[in-house]
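A protein chain is absent from this complex, but the other protein chains hold their places.
On to chain A.
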Amino acid sequence: MRRSLYTILILLCVTLQACFEYNPNQIILEDDEKDLTAKNIAKLQETTPSETIRFVFMGDTQRFYDESDDFVKSVNQLANIDFVVHGGDISDFGLVQEFKWIHEIMSGLKVPYLTVIGNHDLLANGRKVYREMYGELDYTFEYGNYRFIMLNTNSREFNFNGTVPDLMWLKQQLEDNTANKKTVVMSHIPPFDGDFDPNLEQEYAQLLAEDPNVELSLHAHRHSFFDNEYYDDGTRYFVTTSMQKRGYIVVTMSSQETQIEVINY
């Protein structure tokens, strides 16, 4: 009897994907679920960039796995995409299980993907999960003649304490661009949103407007498309929609121009 009980339990273990869970807020990751920002930048840089680059910007996968899975299928049909950027709110509740599901879905992409952190990703143990799974909350990478600055702008999650977004760091990253590469700044919350620290809004806009290399400021969070030179200072702000609304954008950049194509799938 005892033995057959044991056998039944083993069988149950095999059948169930996550056999034992200790707490919804546990942070237990496989090796291939760790340090993904560094790994995916390395993977991206194995490819040779052409003069014109193309990347997908999407966001807000939170609790919309069916739609996110369809997004991957849609992107995989496009030609000449170099990489995909997730604009934040990977998870809805900041739980490791959600991050794992989204990573599993995004791993179906033919190209590497990078992320910025969203406000929902900072809930509960989400910040620790993001750090272990992806890496730094603010980081920069280059691809060909282009520079990408990835910024945490989730000010409300830090109680508007004046440190988020880290504009000192942003200024440094803009200044470090000695080769004058065309620059895109990406973050979850746009500066004109109520969840962005109002004391830092003007300074953010000014930093971007005063830098001639800055092409675009890309965001998510609002679950609808928005495209405007919001501050009438020459900087274009583009907000993508959520996976629930089944839309994303394709950004094509060359030395002459930057084009944004909206795709609804």
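Following the convention adopted for this analysis, a residue touches a chain if its C-beta (ideal position, glycine included) is under 8 Å from a C-beta of that chain, and two chains touch if they have at least 3 such contacts; residues count from 1.
The rule is short, and it goes like this: contacts and distances are computed from a predicted model.
A.B. asks: Match the chain absent from this complex view to the correct UniProt protein name in "GntR family transcriptional regulator", "ABC transporter substrate-binding protein", "tRNA threonylcarbamoyladenosine biosynthesis protein TsaB" or "Outer membrane protein beta-barrel domain-containing protein".
C.D. replies: "Outer membrane protein beta-barrel domain-containing protein"
A.B. asks: Out of A:95, A:111 or A:253, point to the residue that touches the absent chain in the complete complex.
C.D. replies: With A:95, A:111 or A:253 as choices, the missing chain is touched by A:95.
A.B. asks: On chain A, what residues meet the omitted chain?
C.D. replies: 1, 5, 9, 12-13, 15-29, 63-66, 68-69, 92-98, 101, 105, 123-125, 127-128, 132, 156, 159-160
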